[in-house]
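Attaching a single structure in structure tokens format; questions to follow.
A single protein chain has been omitted from the complex, and every remaining protein chain is retained in its original position.
Going in written order, the chains are labelled A and B, and every chain counts its residues from 1.
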Amino acid sequence: MSIFTRSVPFRANTIKALNDPSLRSALRHATETFAQKRSEAKASVPFEAWRDDASAMRSDVLSNLSGYLDLFRARAVRAGATVHLAKDAGSAREIIVSVLKQFSAKRIVKSKSMITEEIHLNSYLHQQGFNVVETDLGEYIIQLAQESPSHIIVPAVHKTRRQVGRLFAEKLGCDYTEDPFVLTKIVRRVLRDEFVSADAGISGANFAVADSGSIVIVTNEGNGRMVTTLPPLHIAVFSIEKIIPSLADLPKLLRTLTRSATGQTLSSYVSVITGSRKPGETTGATELHLVILDNGRSEIVNGEFREILKCVRCGACMNVCPVYRTVGGHAYASTYPGPMGIILTTLLERMERAHTLLDATTLCGACAEVCPVKVPLPRLLRRLRELRVEQDFTTQMERRGMDGFALAAQSPRIFHLGQKVARLSWPLLKKLDGNGALVRMPRPDPVTFTRRMQ
Amino acid sequence: MRVQLFGTCLVDTFFPETGEATLKLLRHFGVDVVYPHGQTCCGKPADSGGYSGAARKAAEHFISVFEGNDPIVIPSGSCASMVKNHYPELFKNDRRMKEKAEAVAERTYELTQFLVHVLKVHEAGLQGKGSITYHSSCQLTRELGVREEPLLLLESLRGAKFIQLPRADRCCGFGGIFMARLPEVSMALADEKADAIVSTGAETVTGCDHGCLMNIADALNRRGNAVKVKHIAAVFAEGLE
Partner (left out) sequence: MTGGETVNIFMDKAAKAGAEPVSVKDIGEMNRLLATILESTEQIYCPGVTEKECAVEIPEDRRTDDYRAASVCIEEVFGAIAETGSLICSSHGGKTVQAGLLPPHHVAIVSADRVYEKLDDFFSSCGDSPPTNITLETGPSRTADIELTLIVGVHGPERLSIIVL
């Protein structure tokens, strides 16, 4: 039980998830499939060398982020974009609303963007009277279901085809079907109308290229392309760490990103958008507004957790995480779940809310093995646990236990006395511990190894 | 040759027979084993929880108890990794202790590392019986890089049949304090591991870490399964005359 009521009730959430057989089976299937595909994708290529390159490039950018940011702004403006800098979620939302109002945009189509989840954009726009339609199939499903995404690549992975079928029948009034092919074609038809009649498109950006002022959008469905080129107004939102130096650096990231995320050599579409439509052109939004969000990143980049900002949002870490695989994304009750999610959430939303998430790791290290940009996730998790102790977000009982441990570790006499006491009071200790760990452990042996060695 | 043996707190308290098996094994191959009696715990439980102060105290004690030049042998991947990888890190702000930590780290071996790289036991092979499968623990593989050594030893067992465990390097859910903080998830992971073990049909499951083995034994126990759970030291010691 959490002693800080504002923190994520993670353990309770895991129990709920564990008692949901349909969720567990969906998660098992999804994470196994992704992990398998990633393995296959990297098998016949020099993947380790590619990871080194991608990691080095991302580190290089972070050590001169403000310089690259300035260059990006200048070049983006040169290409015809309007650049807005947003300090935090609130100001980002206000900027977006004012741009939409400036162009009298009412109907908005949106492509999947984790940063817009982070700033809770959709609910704010809805409150302000805008009609926003998510167009990524997974996001469209959860929008209809009024849920939040449970995975950063496949947001509706927790839903079975039957659940999606029932949802569509209920909300769209179509005949019930659980055939994913038919369900997808229904959405193609429904959303095509939205794409061609929208006043504005809102997207994220996978990368922002400093020397050309371009943004890069990596998708499979085609909705990303439609959202960013069909409506006259395009608003792209992204956080400052998405910047890369030049287009020549893009291949390094593309190679590792898509293989790590879905096992694909490349996703179906990679769009490089440079500014607004120029005279004589027939493609591109006539108004391009870029909202570049800080929301705590400049503090992180100057601190010891900088490396988490190398993250390219591929989802590989959560696919292999034993905890995520078992309970899914909703248990984390945060924009970003899994290993990178615990770290980013703790840094952005503070220890008070996120300290319970720090329990969500066995420090097994599987995440670090698959991260395409070599973020040292276990090291950062361990360091955050240290901060959790320093900032007093652990229970009194645990702290006293550790004080006792420190004494015992330094004194063989106290250590062996402790063993004896534990053995003699074992039944009582188990009762006090409830359904914790002790009940799953054997009783201490009457003759310790040390005694046998005397 | 002479080594210092660190039993580990789990072995000392719960599984002393593994300490005896390790002793028997090393002596069989002509190693003179010294057991420094002041030993307690390597400090890992404190370190994983973020209690670096307590971990440092345990580490300082370990370093002073194990002074000398002999190799230190540890029948546990997580403890060996704590000493080899985390001790120097714990003392990164204390140059004197960091040097001592690095010196100790350099002479520390996880048991199968020692058996393969120093004693070359796998070349002559060992005796075994029955069918065995193997769970590879997380710190052993990912922090220490010990992947081949246990397999070389197990595959060299004459008289025993080694069966590969599906998804052998997947976390069993022990995670030290994780088992206490998220017991439900820990049990669910142990159950999956047990499923994989049962699917092999092996009579015995072995591993290099008692934390994992304890968690796995509980999962097998909860479903009333009779698969034996043995530390790798015990598997090898059993086959000695």
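Definition applied: contacts are C-beta pairs under 8 Å (C-beta built on N, C-alpha and C of every residue); 3 or more make two chains touch, one makes a residue touch a chain.
These numbers were taken from a predicted model, which means no experiment stands behind them.
Undergrad: Would you list the chains present here that the left-out chain is in contact with?
TA: So, taking every chain into account, the missing one touches A.
Undergrad: Just one of A:Leu23, A:Ile108, A:Val133 or A:Leu254 touches the chain that is missing; which is it?
TA: A:Leu254
Undergrad: Check the options A:Gly222, A:Gly296, A:Pro376 or A:Pro412 and report the residue that touches the missing chain.
TA: Reading the full complex, the residue touching the unseen chain is A:Gly222.
Undergrad: Consider the whole complex, including the chain that is not shown, and state which of A:Ser7, A:Asn122, A:Gln143 or A:Ser214 touches that chain.
TA: Looking across A:Ser7, A:Asn122, A:Gln143 or A:Ser214, the contact with the absent chain belongs to A:Ser214.
Undergrad: Which is it among A:Pro155, A:Pro378 or A:Gly401 that touches the chain not included here?
TA: Residue touching the chain left out of view: A:Pro155.
Undergrad: May I ask you to list the residues on subunit A that touch the chain which is not drawn?
TA: These residues of subunit A touch the chain that is not shown: 26, 29-30, 33-34, 75, 79, 135-138, 141, 154-157, 159-161, 164, 180-181, 183-185, 187-188, 191-192, 195-196, 211-212, 214, 220-223, 225-226, 229-230, 246-248, 250-251, 254-255, 262, 265-278, 280-284.
As a working rule, only the chains that are shown with their structure count from here on.
Undergrad: Please work out the Cα centroid separation of subunit A and subunit B, and write it as a whole number of Å.
TA: Computed from C-alpha means, the inter-chain centre distance equals 34 Å.
Undergrad: Help me check something: in the complex, which residues belonging to subunit A touch subunit B?
TA: 10-11, 14-15, 18, 322-323, 326-327, 358-366, 368-369, 382, 384-390, 394, 398, 402-403, 405-406, 408-412, 415, 419, 422, 433, 435-437, 440-442, 444-445, 447-450, 452-454
Undergrad: With touch defined as at the start, can you tell me which subunit B residues reach subunit A in the complex?
TA: 7, 9, 11-16, 18-20, 23, 35, 37-41, 43, 45-54, 57-58, 60-61, 138-139, 142-143, 170-171, 173-176, 178-189, 214-215, 217-218
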